[in-house]
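With one protein chain removed, the remaining protein chains of the complex are shown where they sit.
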Amino acid sequence: MRAYAGLFRRELLLAVRQGGEIGLVLGFFVLAVVLFPLGVGPEAEVLRRIGAGIVWVAALLAAVLSLDRLFAADYADGTLDLLALSAMPLEGVAAAKCAAHWATTGLPLTLISPCLAALVDLEAQATVLLALGLLIGTPALSLLGAIVAALTLGARRPGILSSLLVLPLYLPVLIFGAGAVEAGIAGTGARPHLLLLGAVTVAALPLAPVAAAAALRQALD
Amino acid sequence: MFAYLANPARFMRVSGRAWRFVAASGIAALAIGLYLALAVAPPDYQQGESVRIMFVHVPSAILAEGVYYLIALASFVALVWRHPLADVAAQAAAPIGAAFTLVCLATGSLWGKPMWGAWWVWDARLTSVLVLFFLYLGYIALVNAFEDPARGARAGAVLALVGVIDLPIIKFSVNWWNTLHQPASILRMGGPTIDRSMLVPLLVMTLAFVLLFAALLLLRMRATLNERKARALRLAAPPRRADPVSTGAAPVLR
Partner (left out) sequence: MTLAAWAAMGGYAAYVWPAYGIAAALLGGIALQSWLRCRRSERELDRIQRTTGRQ
């Protein structure tokens, strides 16, 4: 357990110290949301209607862009080989890295989302639902992303390839997450959406590290 | 049978005869199916003659999804039992499955225009098929993204298994999303109650598509195995620069 905690701490330190990775992801997230009012016009009516979807789509894209941070550097400098040789099973390594990835992308995105909700004129209740949905759903983004990040190690053009691979897998998270806010606004009850979102995360929690470890093994073979 | 065909040389021998037979019966079934679909089947009382699009749309939808499950199954066999032909089959099936998916999307769009008044409607099934198309594209792109073909095969196998677990969840979520956003008045394509006069052409066309898929699968697998063997031979004995006679080396037989 201490080994996992150590790995988790190492990942956090790397993310914080290496040129503000967290800031880059957050900057992209905010900028992507800002693009939409500039594209569709500033009418509060329209923005309120599509705001939750915009924020969720931006969160998905930000998660995709940060995927190469999960394994790529460790794969390139051989750290991943050492981790594979260590006593920790690769499933545990993948899980610890997912946790650190979520703490440095999903969590900051969730924390900053109320500000973005204000930009697209969401009401208080919708803002709470948006943040709650992001809190429940973003772990699934890191977990599913880890599988794809491991699969594309050593591939040609891994960035564009991993976005093509992972975005279809992210669809359920987007649908349930944005649906929760919309149902909240329409007054039809956000609970089922959030429960389904939670189900996706809970299902990904044990399965994704196993799949990511299998992907890592074939990459290191 | 799988164990019997695990020897690629044996597979080449059997498939060399089999693919012609499968392709011939597929073409025969296609001829009968087209005749039934275009001439015999009655026009629908609601949709008129446009219902004839169904006879290519629905079989290609069945194949589009079925082939993806087949790829996942072959990937599972490749990962667990290391069957030497399983990853060949998975990779050979993917472009064919993608083609069926594209046919399904195009015919669905052409059917939707007169029925719904729009080329594209965010109908749950059409949307699921669109996502399926991207799953195919991703699989094909990943398999071909590596210098080492064996690495691409293994990565593709893992991706296919992840995709097949996610596919029902994606379909469920798209249905869920669709029921929230669509007015319920939309005409369902090819619902569960379907008249016998339409069911028979549909089944014949589906059979024809399955047979044609099988023939193409065998053909593509044969091509891959030939290419692999050629590559192995070229690596083992690089071709001499001059022609074999002038170098004085008699070709070694066997």
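By letter and in written order, the chains are A and B; residue numbering begins at 1 in each of them.
By our rule, contacts are C-beta pairs under 8 Å (C-beta built on N, C-alpha and C of every residue); 3 or more make two chains touch, one makes a residue touch a chain.
None of the values given here were measured: they were computed from a predicted structure.
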| item | value |
| --- | --- |
| Partner chains on view for the chain not depicted | B |
| Contacting the left-out chain in the complete assembly, out of B:V56, B:L126 or B:M198 | B:V56 |
| Contact footprint on chain B, counting only the chain that is left out | 38-39, 43, 48-50, 52-53, 56-57, 60, 95-96, 99-100, 102-103, 106-107, 110-111, 113-114, 212, 216, 219-220, 222-224, 226-227, 229-230, 233-234, 236-237, 239-240, 244, 251-254 |
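Note that only the chains that are shown with their structure count from here on.
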| item | value |
| --- | --- |
| Averaged-CA centre spacing for the pair chain B and chain A, given as whole angstrom | 32 |
| Contact set on chain B toward chain A in their complex | 79, 131, 134-135, 137-138, 141-142, 145-146, 151, 154-155, 158-159, 161-163, 165-166, 169-170, 172-174, 176-177, 180 |
| Touching residues on chain A, where the partner in the complex is chain B | 144, 147-148, 151-152, 154-158, 161, 164-165, 167-169, 171-172, 175-176, 179, 182-183, 196, 200, 203, 207, 211, 214-215, 218-219, 221 |
